[in-house]
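Omission of a single protein chain aside, the complex is shown with its protein chains in their original locations.
Naming follows writing order (A, B and C), and every chain is counted from residue 1.
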Amino acid sequence: MSRQIVLVDCPDSVGLIHRITGVLGDRRLNIETNQEFVDTATRHFFFRAEVVPADGAVAAAALRADLERVLPAGATVRVTAVDRRPMVVCVTREPHCVGELLLLDAVGELPGRIVGVVGNHDLLRPLVERFGIPFTHVPHQRLDRVPSDGLDRGAHERALAAAIDAHAPAVIVLARYMRVLSPDFVSRYAGRMINIHHSFLPAFAGAAPYRQAFDRGVKLIGATAHFVTAELDDGPIIAQDVTPVDHADTPERMAQAGSDVEKLVLARAVRLVLEDRVFVHGRRTVVMR
Amino acid sequence: MSRQIVLVDCPDSVGLIHRITGVLGDRRLNIETNQEFVDTATRHFFFRAEVVPADGAVAAAALRADLERVLPAGATVRVTAVDRRPMVVCVTREPHCVGELLLLDAVGELPGRIVGVVGNHDLLRPLVERFGIPFTHVPHQRLDRVPSDGLDRGAHERALAAAIDAHAPAVIVLARYMRVLSPDFVSRYAGRMINIHHSFLPAFAGAAPYRQAFDRGVKLIGATAHFVTAELDDGPIIAQDVTPVDHADTPERMAQAGSDVEKLVLARAVRLVLEDRVFVHGRRTVVMR
Amino acid sequence: MSRQIVLVDCPDSVGLIHRITGVLGDRRLNIETNQEFVDTATRHFFFRAEVVPADGAVAAAALRADLERVLPAGATVRVTAVDRRPMVVCVTREPHCVGELLLLDAVGELPGRIVGVVGNHDLLRPLVERFGIPFTHVPHQRLDRVPSDGLDRGAHERALAAAIDAHAPAVIVLARYMRVLSPDFVSRYAGRMINIHHSFLPAFAGAAPYRQAFDRGVKLIGATAHFVTAELDDGPIIAQDVTPVDHADTPERMAQAGSDVEKLVLARAVRLVLEDRVFVHGRRTVVMR
Partner (left out) sequence: MSRQIVLVDCPDSVGLIHRITGVLGDRRLNIETNQEFVDTATRHFFFRAEVVPADGAVAAAALRADLERVLPAGATVRVTAVDRRPMVVCVTREPHCVGELLLLDAVGELPGRIVGVVGNHDLLRPLVERFGIPFTHVPHQRLDRVPSDGLDRGAHERALAAAIDAHAPAVIVLARYMRVLSPDFVSRYAGRMINIHHSFLPAFAGAAPYRQAFDRGVKLIGATAHFVTAELDDGPIIAQDVTPVDHADTPERMAQAGSDVEKLVLARAVRLVLEDRVFVHGRRTVVMR
């Protein structure tokens, strides 16, 4: 009945597409679109198809088993239904990224649905609730102020995870969530947590990056959306873009330009992930547009 | 031995990739890269692979016959060797596009080689000869001045075709060639003659387009590279790009910006065609990056 | 006290800046930023400054009079306060452009404030009211269905103007408002009504432009924001941008890409106008970034 997405990645070998399309044909699945890519550096094969059954439904588990039977050991096979999967957004104080996602969802331009927003500050609650989405405040302040009162980082992250998991999201988006997360926390959501950060040429570490960019006289301001891994801001890149600035732009206007490009790049990345177009391959992504 | 490119396009049907990869496997051809695309609007299938024989050489004609045997009626199959194919460039007075191609060729960044340049003016001869490339002048002036002397459009186009064909080019590039060509002439080179023209939002017909663009206050100036068909400036588009301008740009600076984007877009299109990455499909192209 | 914007445009002559800055100095106004531009083609001079009084307030009318006294006949002088001026947005069915403006306003990233939205359909009322902004429905259906019932175009436009004018807006934005407006109506809001429309290379007239763009195989999709004049879609351009597409993009994905670029270009244009950075000069604009 409904459209399914078939995702395969495995070491490359001769005849993989021949074998995969053989299985799909045997199961009477029409391939609506399909893309494959071989990373020649690592000889790794990636395949994505959208299929529709000629009759009856797709038995996802059986299809997966059939595919695994013809593929090399170590193949990863996923079969997912095309639908608007649940997503949780984590925020701190900045409204532009979460606002863009809320708006896209509200007007039907997001291939997923926001089921909850979690903030370590309560500031964005009115904006979120305006869209009829539940907002959960998971404060960390006690942690900062009175580290001895028992709400340590672990306790905060457990509360955060509980708030996220209550919505059973398929995808988690850090939309300018400004707390560093522990490797343990990050590993819970491996491959399905997306972050956005500003990017500059050259790069600037530390506080007040737009001030630094201004002082350095950059002519471009950018943004990078990536999967979150234990290495802060260094996970596999999903999307990037830049916008031009010049000497007449104050740090405030540079920050505004940065906000604009951040929200666009994040929205682009979120759409790609929700449509199952992104494979993670080591430190890289393969994006099947 | 050498790498070959296999190109297929045909009406879509079930199992096409399965059949094609079956033939390639039977002939012991390793697929180095391969891309396919189905145009869902017209249910048409496109396939491009780069293959290397596991042993011995590729018998191109036999491979083509094998593929045609398993494909639907009306399939187009091409098997081409990866090499630097000969190209002729046609020019009038403007140096920027032909200069870019000459330079890319000279420094080894063009997947083809310029074997001759033909001009309806003699102005660019020194630039071309500086690169050691033969320049042929095929004037049309007598046509313009004394239409009764027998050098009619047909005679001019016959002379032009002779000058082009003397080099037996695989690809012909109109690099700001400023004469309208007849449908008869164009049809000789169907699918292998590329043109560049400036593009604006909105579009401007007639003379002095940069002056019109200035008068209209456009904020973007663009270029479109396309295959030449009987419809002037309206063949299938291969590549497009734009560059920003503003009120402070004079018509001269707009023309300079236009020259810069034209040469880049043309070079991009020429590379794509020389690497056999472009299928023509009705009025559209399918570009296998 | 508060910051003021001083705008001058007039035929160019020797010493204009000398004279203007003399007046500003006499009135003890500190120039915070100032930009000027001479259109060399028409010898027309444009000047924009942001000034802050060294003491006391700015007497706008007196300042204007002083400036006019030193400027050539026919000079236009405006002195405006920097504040968040009221804006009305007109819509039909598409949410992306108005949604972007509502969101920017809600999060404090718009140098103006939306005081009302007027629609010829009622469809977007929930989205607009979610932001606490009044929505007025001014239907035109009776006009279309029963042209003889007295609600002719003139009556509809009078109702529309009344709905707009009730909010006393400084700026009116047509955010995908899909009715053609009469020259009479347009002239009421000369120089302060902004429209957005999609733009393509080549251009497509008539219905279903994204379908046409798809059929033509364009590689870029764009948007143009412009002041509304009696010539439909042909007023002075404020901002333009494009986004790349390719053969794999369906008409639906092209329309999505178009929506994304439209909302960005419109927001950029609205910001420029609200900050008094745009001069209209014949069919062109001068944009003081």
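Things to note:
Quick note on the criterion: contacts are C-beta pairs under 8 Å (C-beta built on N, C-alpha and C of every residue); 3 or more make two chains touch, one makes a residue touch a chain.
What you see is a predicted model, and the numbers here were worked out from it, not measured in a lab.
Listed by label, the shown chains that the missing chain touches in the whole complex are A, B, C. Among C:I17, C:A81 or C:M178, the one in contact with the hidden chain is C:I17.
When the omitted chain is restored, the residue from A:V23, A:V242 or A:L274 that touches it is A:V242.
Residue in contact with the omitted chain (choice from B:D12, B:D215, B:D234 or B:D260): B:D260.
Although one chain is not drawn, its touching partners on chain A can still be listed: residues 37, 39-41, 199-203, 214-220, 222, 224, 234, 236-237, 239-242, 246-248, 250, 281, 283-287.
Residues 95-96, 99-100, 102-103, 106-107, 109, 127, 130-131, 248, 256, 259-260, 264, 289 of chain B touch the missing chain (whole complex, contact as defined above). Residues of chain C in touch with the missing chain: 14-15, 17-18, 21-22, 25, 30-38, 40.
As a working rule, only the chains that are shown with their structure count from here on.
Using mean Cα coordinates as chain centres, the one most removed from chain C is B. For the pair chain A and chain C, the distance between C-alpha centroids works out to 35 Å. One inter-chain figure worth recording: chain B and chain C are separated by 41 Å, centre to centre, where each centre is the mean of the chain's CA atoms.
Within chain B, the positions touching two or more other chains are listed as 40.
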